[in-house]
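Here the complex is missing a single protein chain, while all its other protein chains stay put.
Note that the chains take the letters A, B and C in the order they are written out, and that residue 1 is the start of every chain.
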Amino acid sequence: MKPKMTIPEIHDFLDKEFPQMKGAFEVLELEPRRLKLRMKITEENLRPGGTVSGPAMFTAADCAYYIATLAMIGPEALAVTTGCSINFMRKPEPTDLIAEARVMKLGKVLSVGDVMLYSEGMDEPVAHAHLTYSIPKPR
Amino acid sequence: MKPKMTIPEIHDFLDKEFPQMKGAFEVLELEPRRLKLRMKITEENLRPGGTVSGPAMFTAADCAYYIATLAMIGPEALAVTTGCSINFMRKPEPTDLIAEARVMKLGKVLSVGDVMLYSEGMDEPVAHAHLTYSIPKPR
Amino acid sequence: MKPKMTIPEIHDFLDKEFPQMKGAFEVLELEPRRLKLRMKITEENLRPGGTVSGPAMFTAADCAYYIATLAMIGPEALAVTTGCSINFMRKPEPTDLIAEARVMKLGKVLSVGDVMLYSEGMDEPVAHAHLTYSIPKPR
Partner (left out) sequence: MKPKMTIPEIHDFLDKEFPQMKGAFEVLELEPRRLKLRMKITEENLRPGGTVSGPAMFTAADCAYYIATLAMIGPEALAVTTGCSINFMRKPEPTDLIAEARVMKLGKVLSVGDVMLYSEGMDEPVAHAHLTYSIPKPR
């Protein structure tokens, strides 16, 4: 399962397709089945007490898995989340999130895998999600 | 499992504790084990194509279950999401979301239940989540 | 979503296709989107302390949702579980399990819904599962 896109190609695709998210995600590493990215945490993702909100962690997991699937199948497809199961394990720090996505199965219809989430600089994960994406038929 | 708060008490609590969310949630119905609310959808929750984002649906499910648990245990407690499994079933309309939360178990340590999500005016649900909240020890 | 099979047709189909399970499941009620059944608990499903094993509860949820999907799409199809998220809420009694399945979405590719599990005679549910089945293309 070699990636069909390079990191710069992914960044260009995201800027073009999701201009409203510009700068939110930076792909750090890409290899067969795996992708690592940083999600920038902004003021609106923080909660009182200096922690990152649950929806922001969900967004990081969901987008990381979307981008990982995209990297493996190429830029034409439009995958849609069908299910996500997420466990929150530790209180995140008010820093950027690092997401490590792993594609376990890339079938004709479904992409299945998981994402481990870290607060940048922490050793222990803050959350773990497993996700299923539906892959549309090629046009 | 009779609610320990009234709808106006819940609204007051939310305004005080989460001022940044003011006006986002309106509790519509409250009965033993069950709570129904509307989450206001704003420009930033929409996606191109006129649909509501996945993170916005996650937020609706998570907050609805939080508020339902709060209503049943009273305003002192600070519950924290430990896990959420959500299935996305239909494309939502660009309208407010209606969430129906059901508390299945309220133990000393965990609150477990589910949330059905609708686009306001649609008959069929757009998503279904089941959630687990950890309940802190009383102070 | 009217059922395409009657209760006796379902029982005949199960006896023929799964002879090794003969007598394990009895469909009690069937209506649009919903099916209720009893799973017989035998010695091998029990655990010391007089409770029903986790795998037996998983089996009840999985089979109830399979049979509910079958009832709605008709006897030709061969659906396969792709995902199950189950929360265990209370210790079951050493009695038969009652499963109430609800089909939330029946698409061309996926059937999505949930199952509430009870120990026969108990008011409160022992477990709740939500499940996704993949529906094969018609032959």
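Here, a residue touches a chain if its C-beta (ideal position, glycine included) is under 8 Å from a C-beta of that chain, and two chains touch if they have at least 3 such contacts.
What you see is a predicted model; the values in this text were computed from it and never measured.
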Touch with the omitted chain, as defined above, among B:Leu78, B:Val109 or B:Met122: B:Val109
Touch with the omitted chain, as defined above, among A:Pro75, A:Pro94 or A:Pro125: A:Pro125
Residue ranges of subunit C at the interface with the undisplayed chain: 54-56, 58-59, 62, 80-88
Interface with the unshown chain - residue positions in subunit A: 85, 87, 89-90, 104-105, 112, 114, 124-125, 128, 130, 132
Hidden partner chain, residues of subunit B it touches: 82-83, 85, 109-110, 132, 134
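Note that only the chains that are shown with their structure count from here on.
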Nearest-to-centre chain - CA centroid comparison: B
Rounded Å distance, subunit A centre to subunit C centre (Cα mean): 34
Interchain centroid distance [CA atoms averaged], subunit B/subunit C, Å: 28
Sites on subunit A at which at least two other chains make contact: 82-83, 85
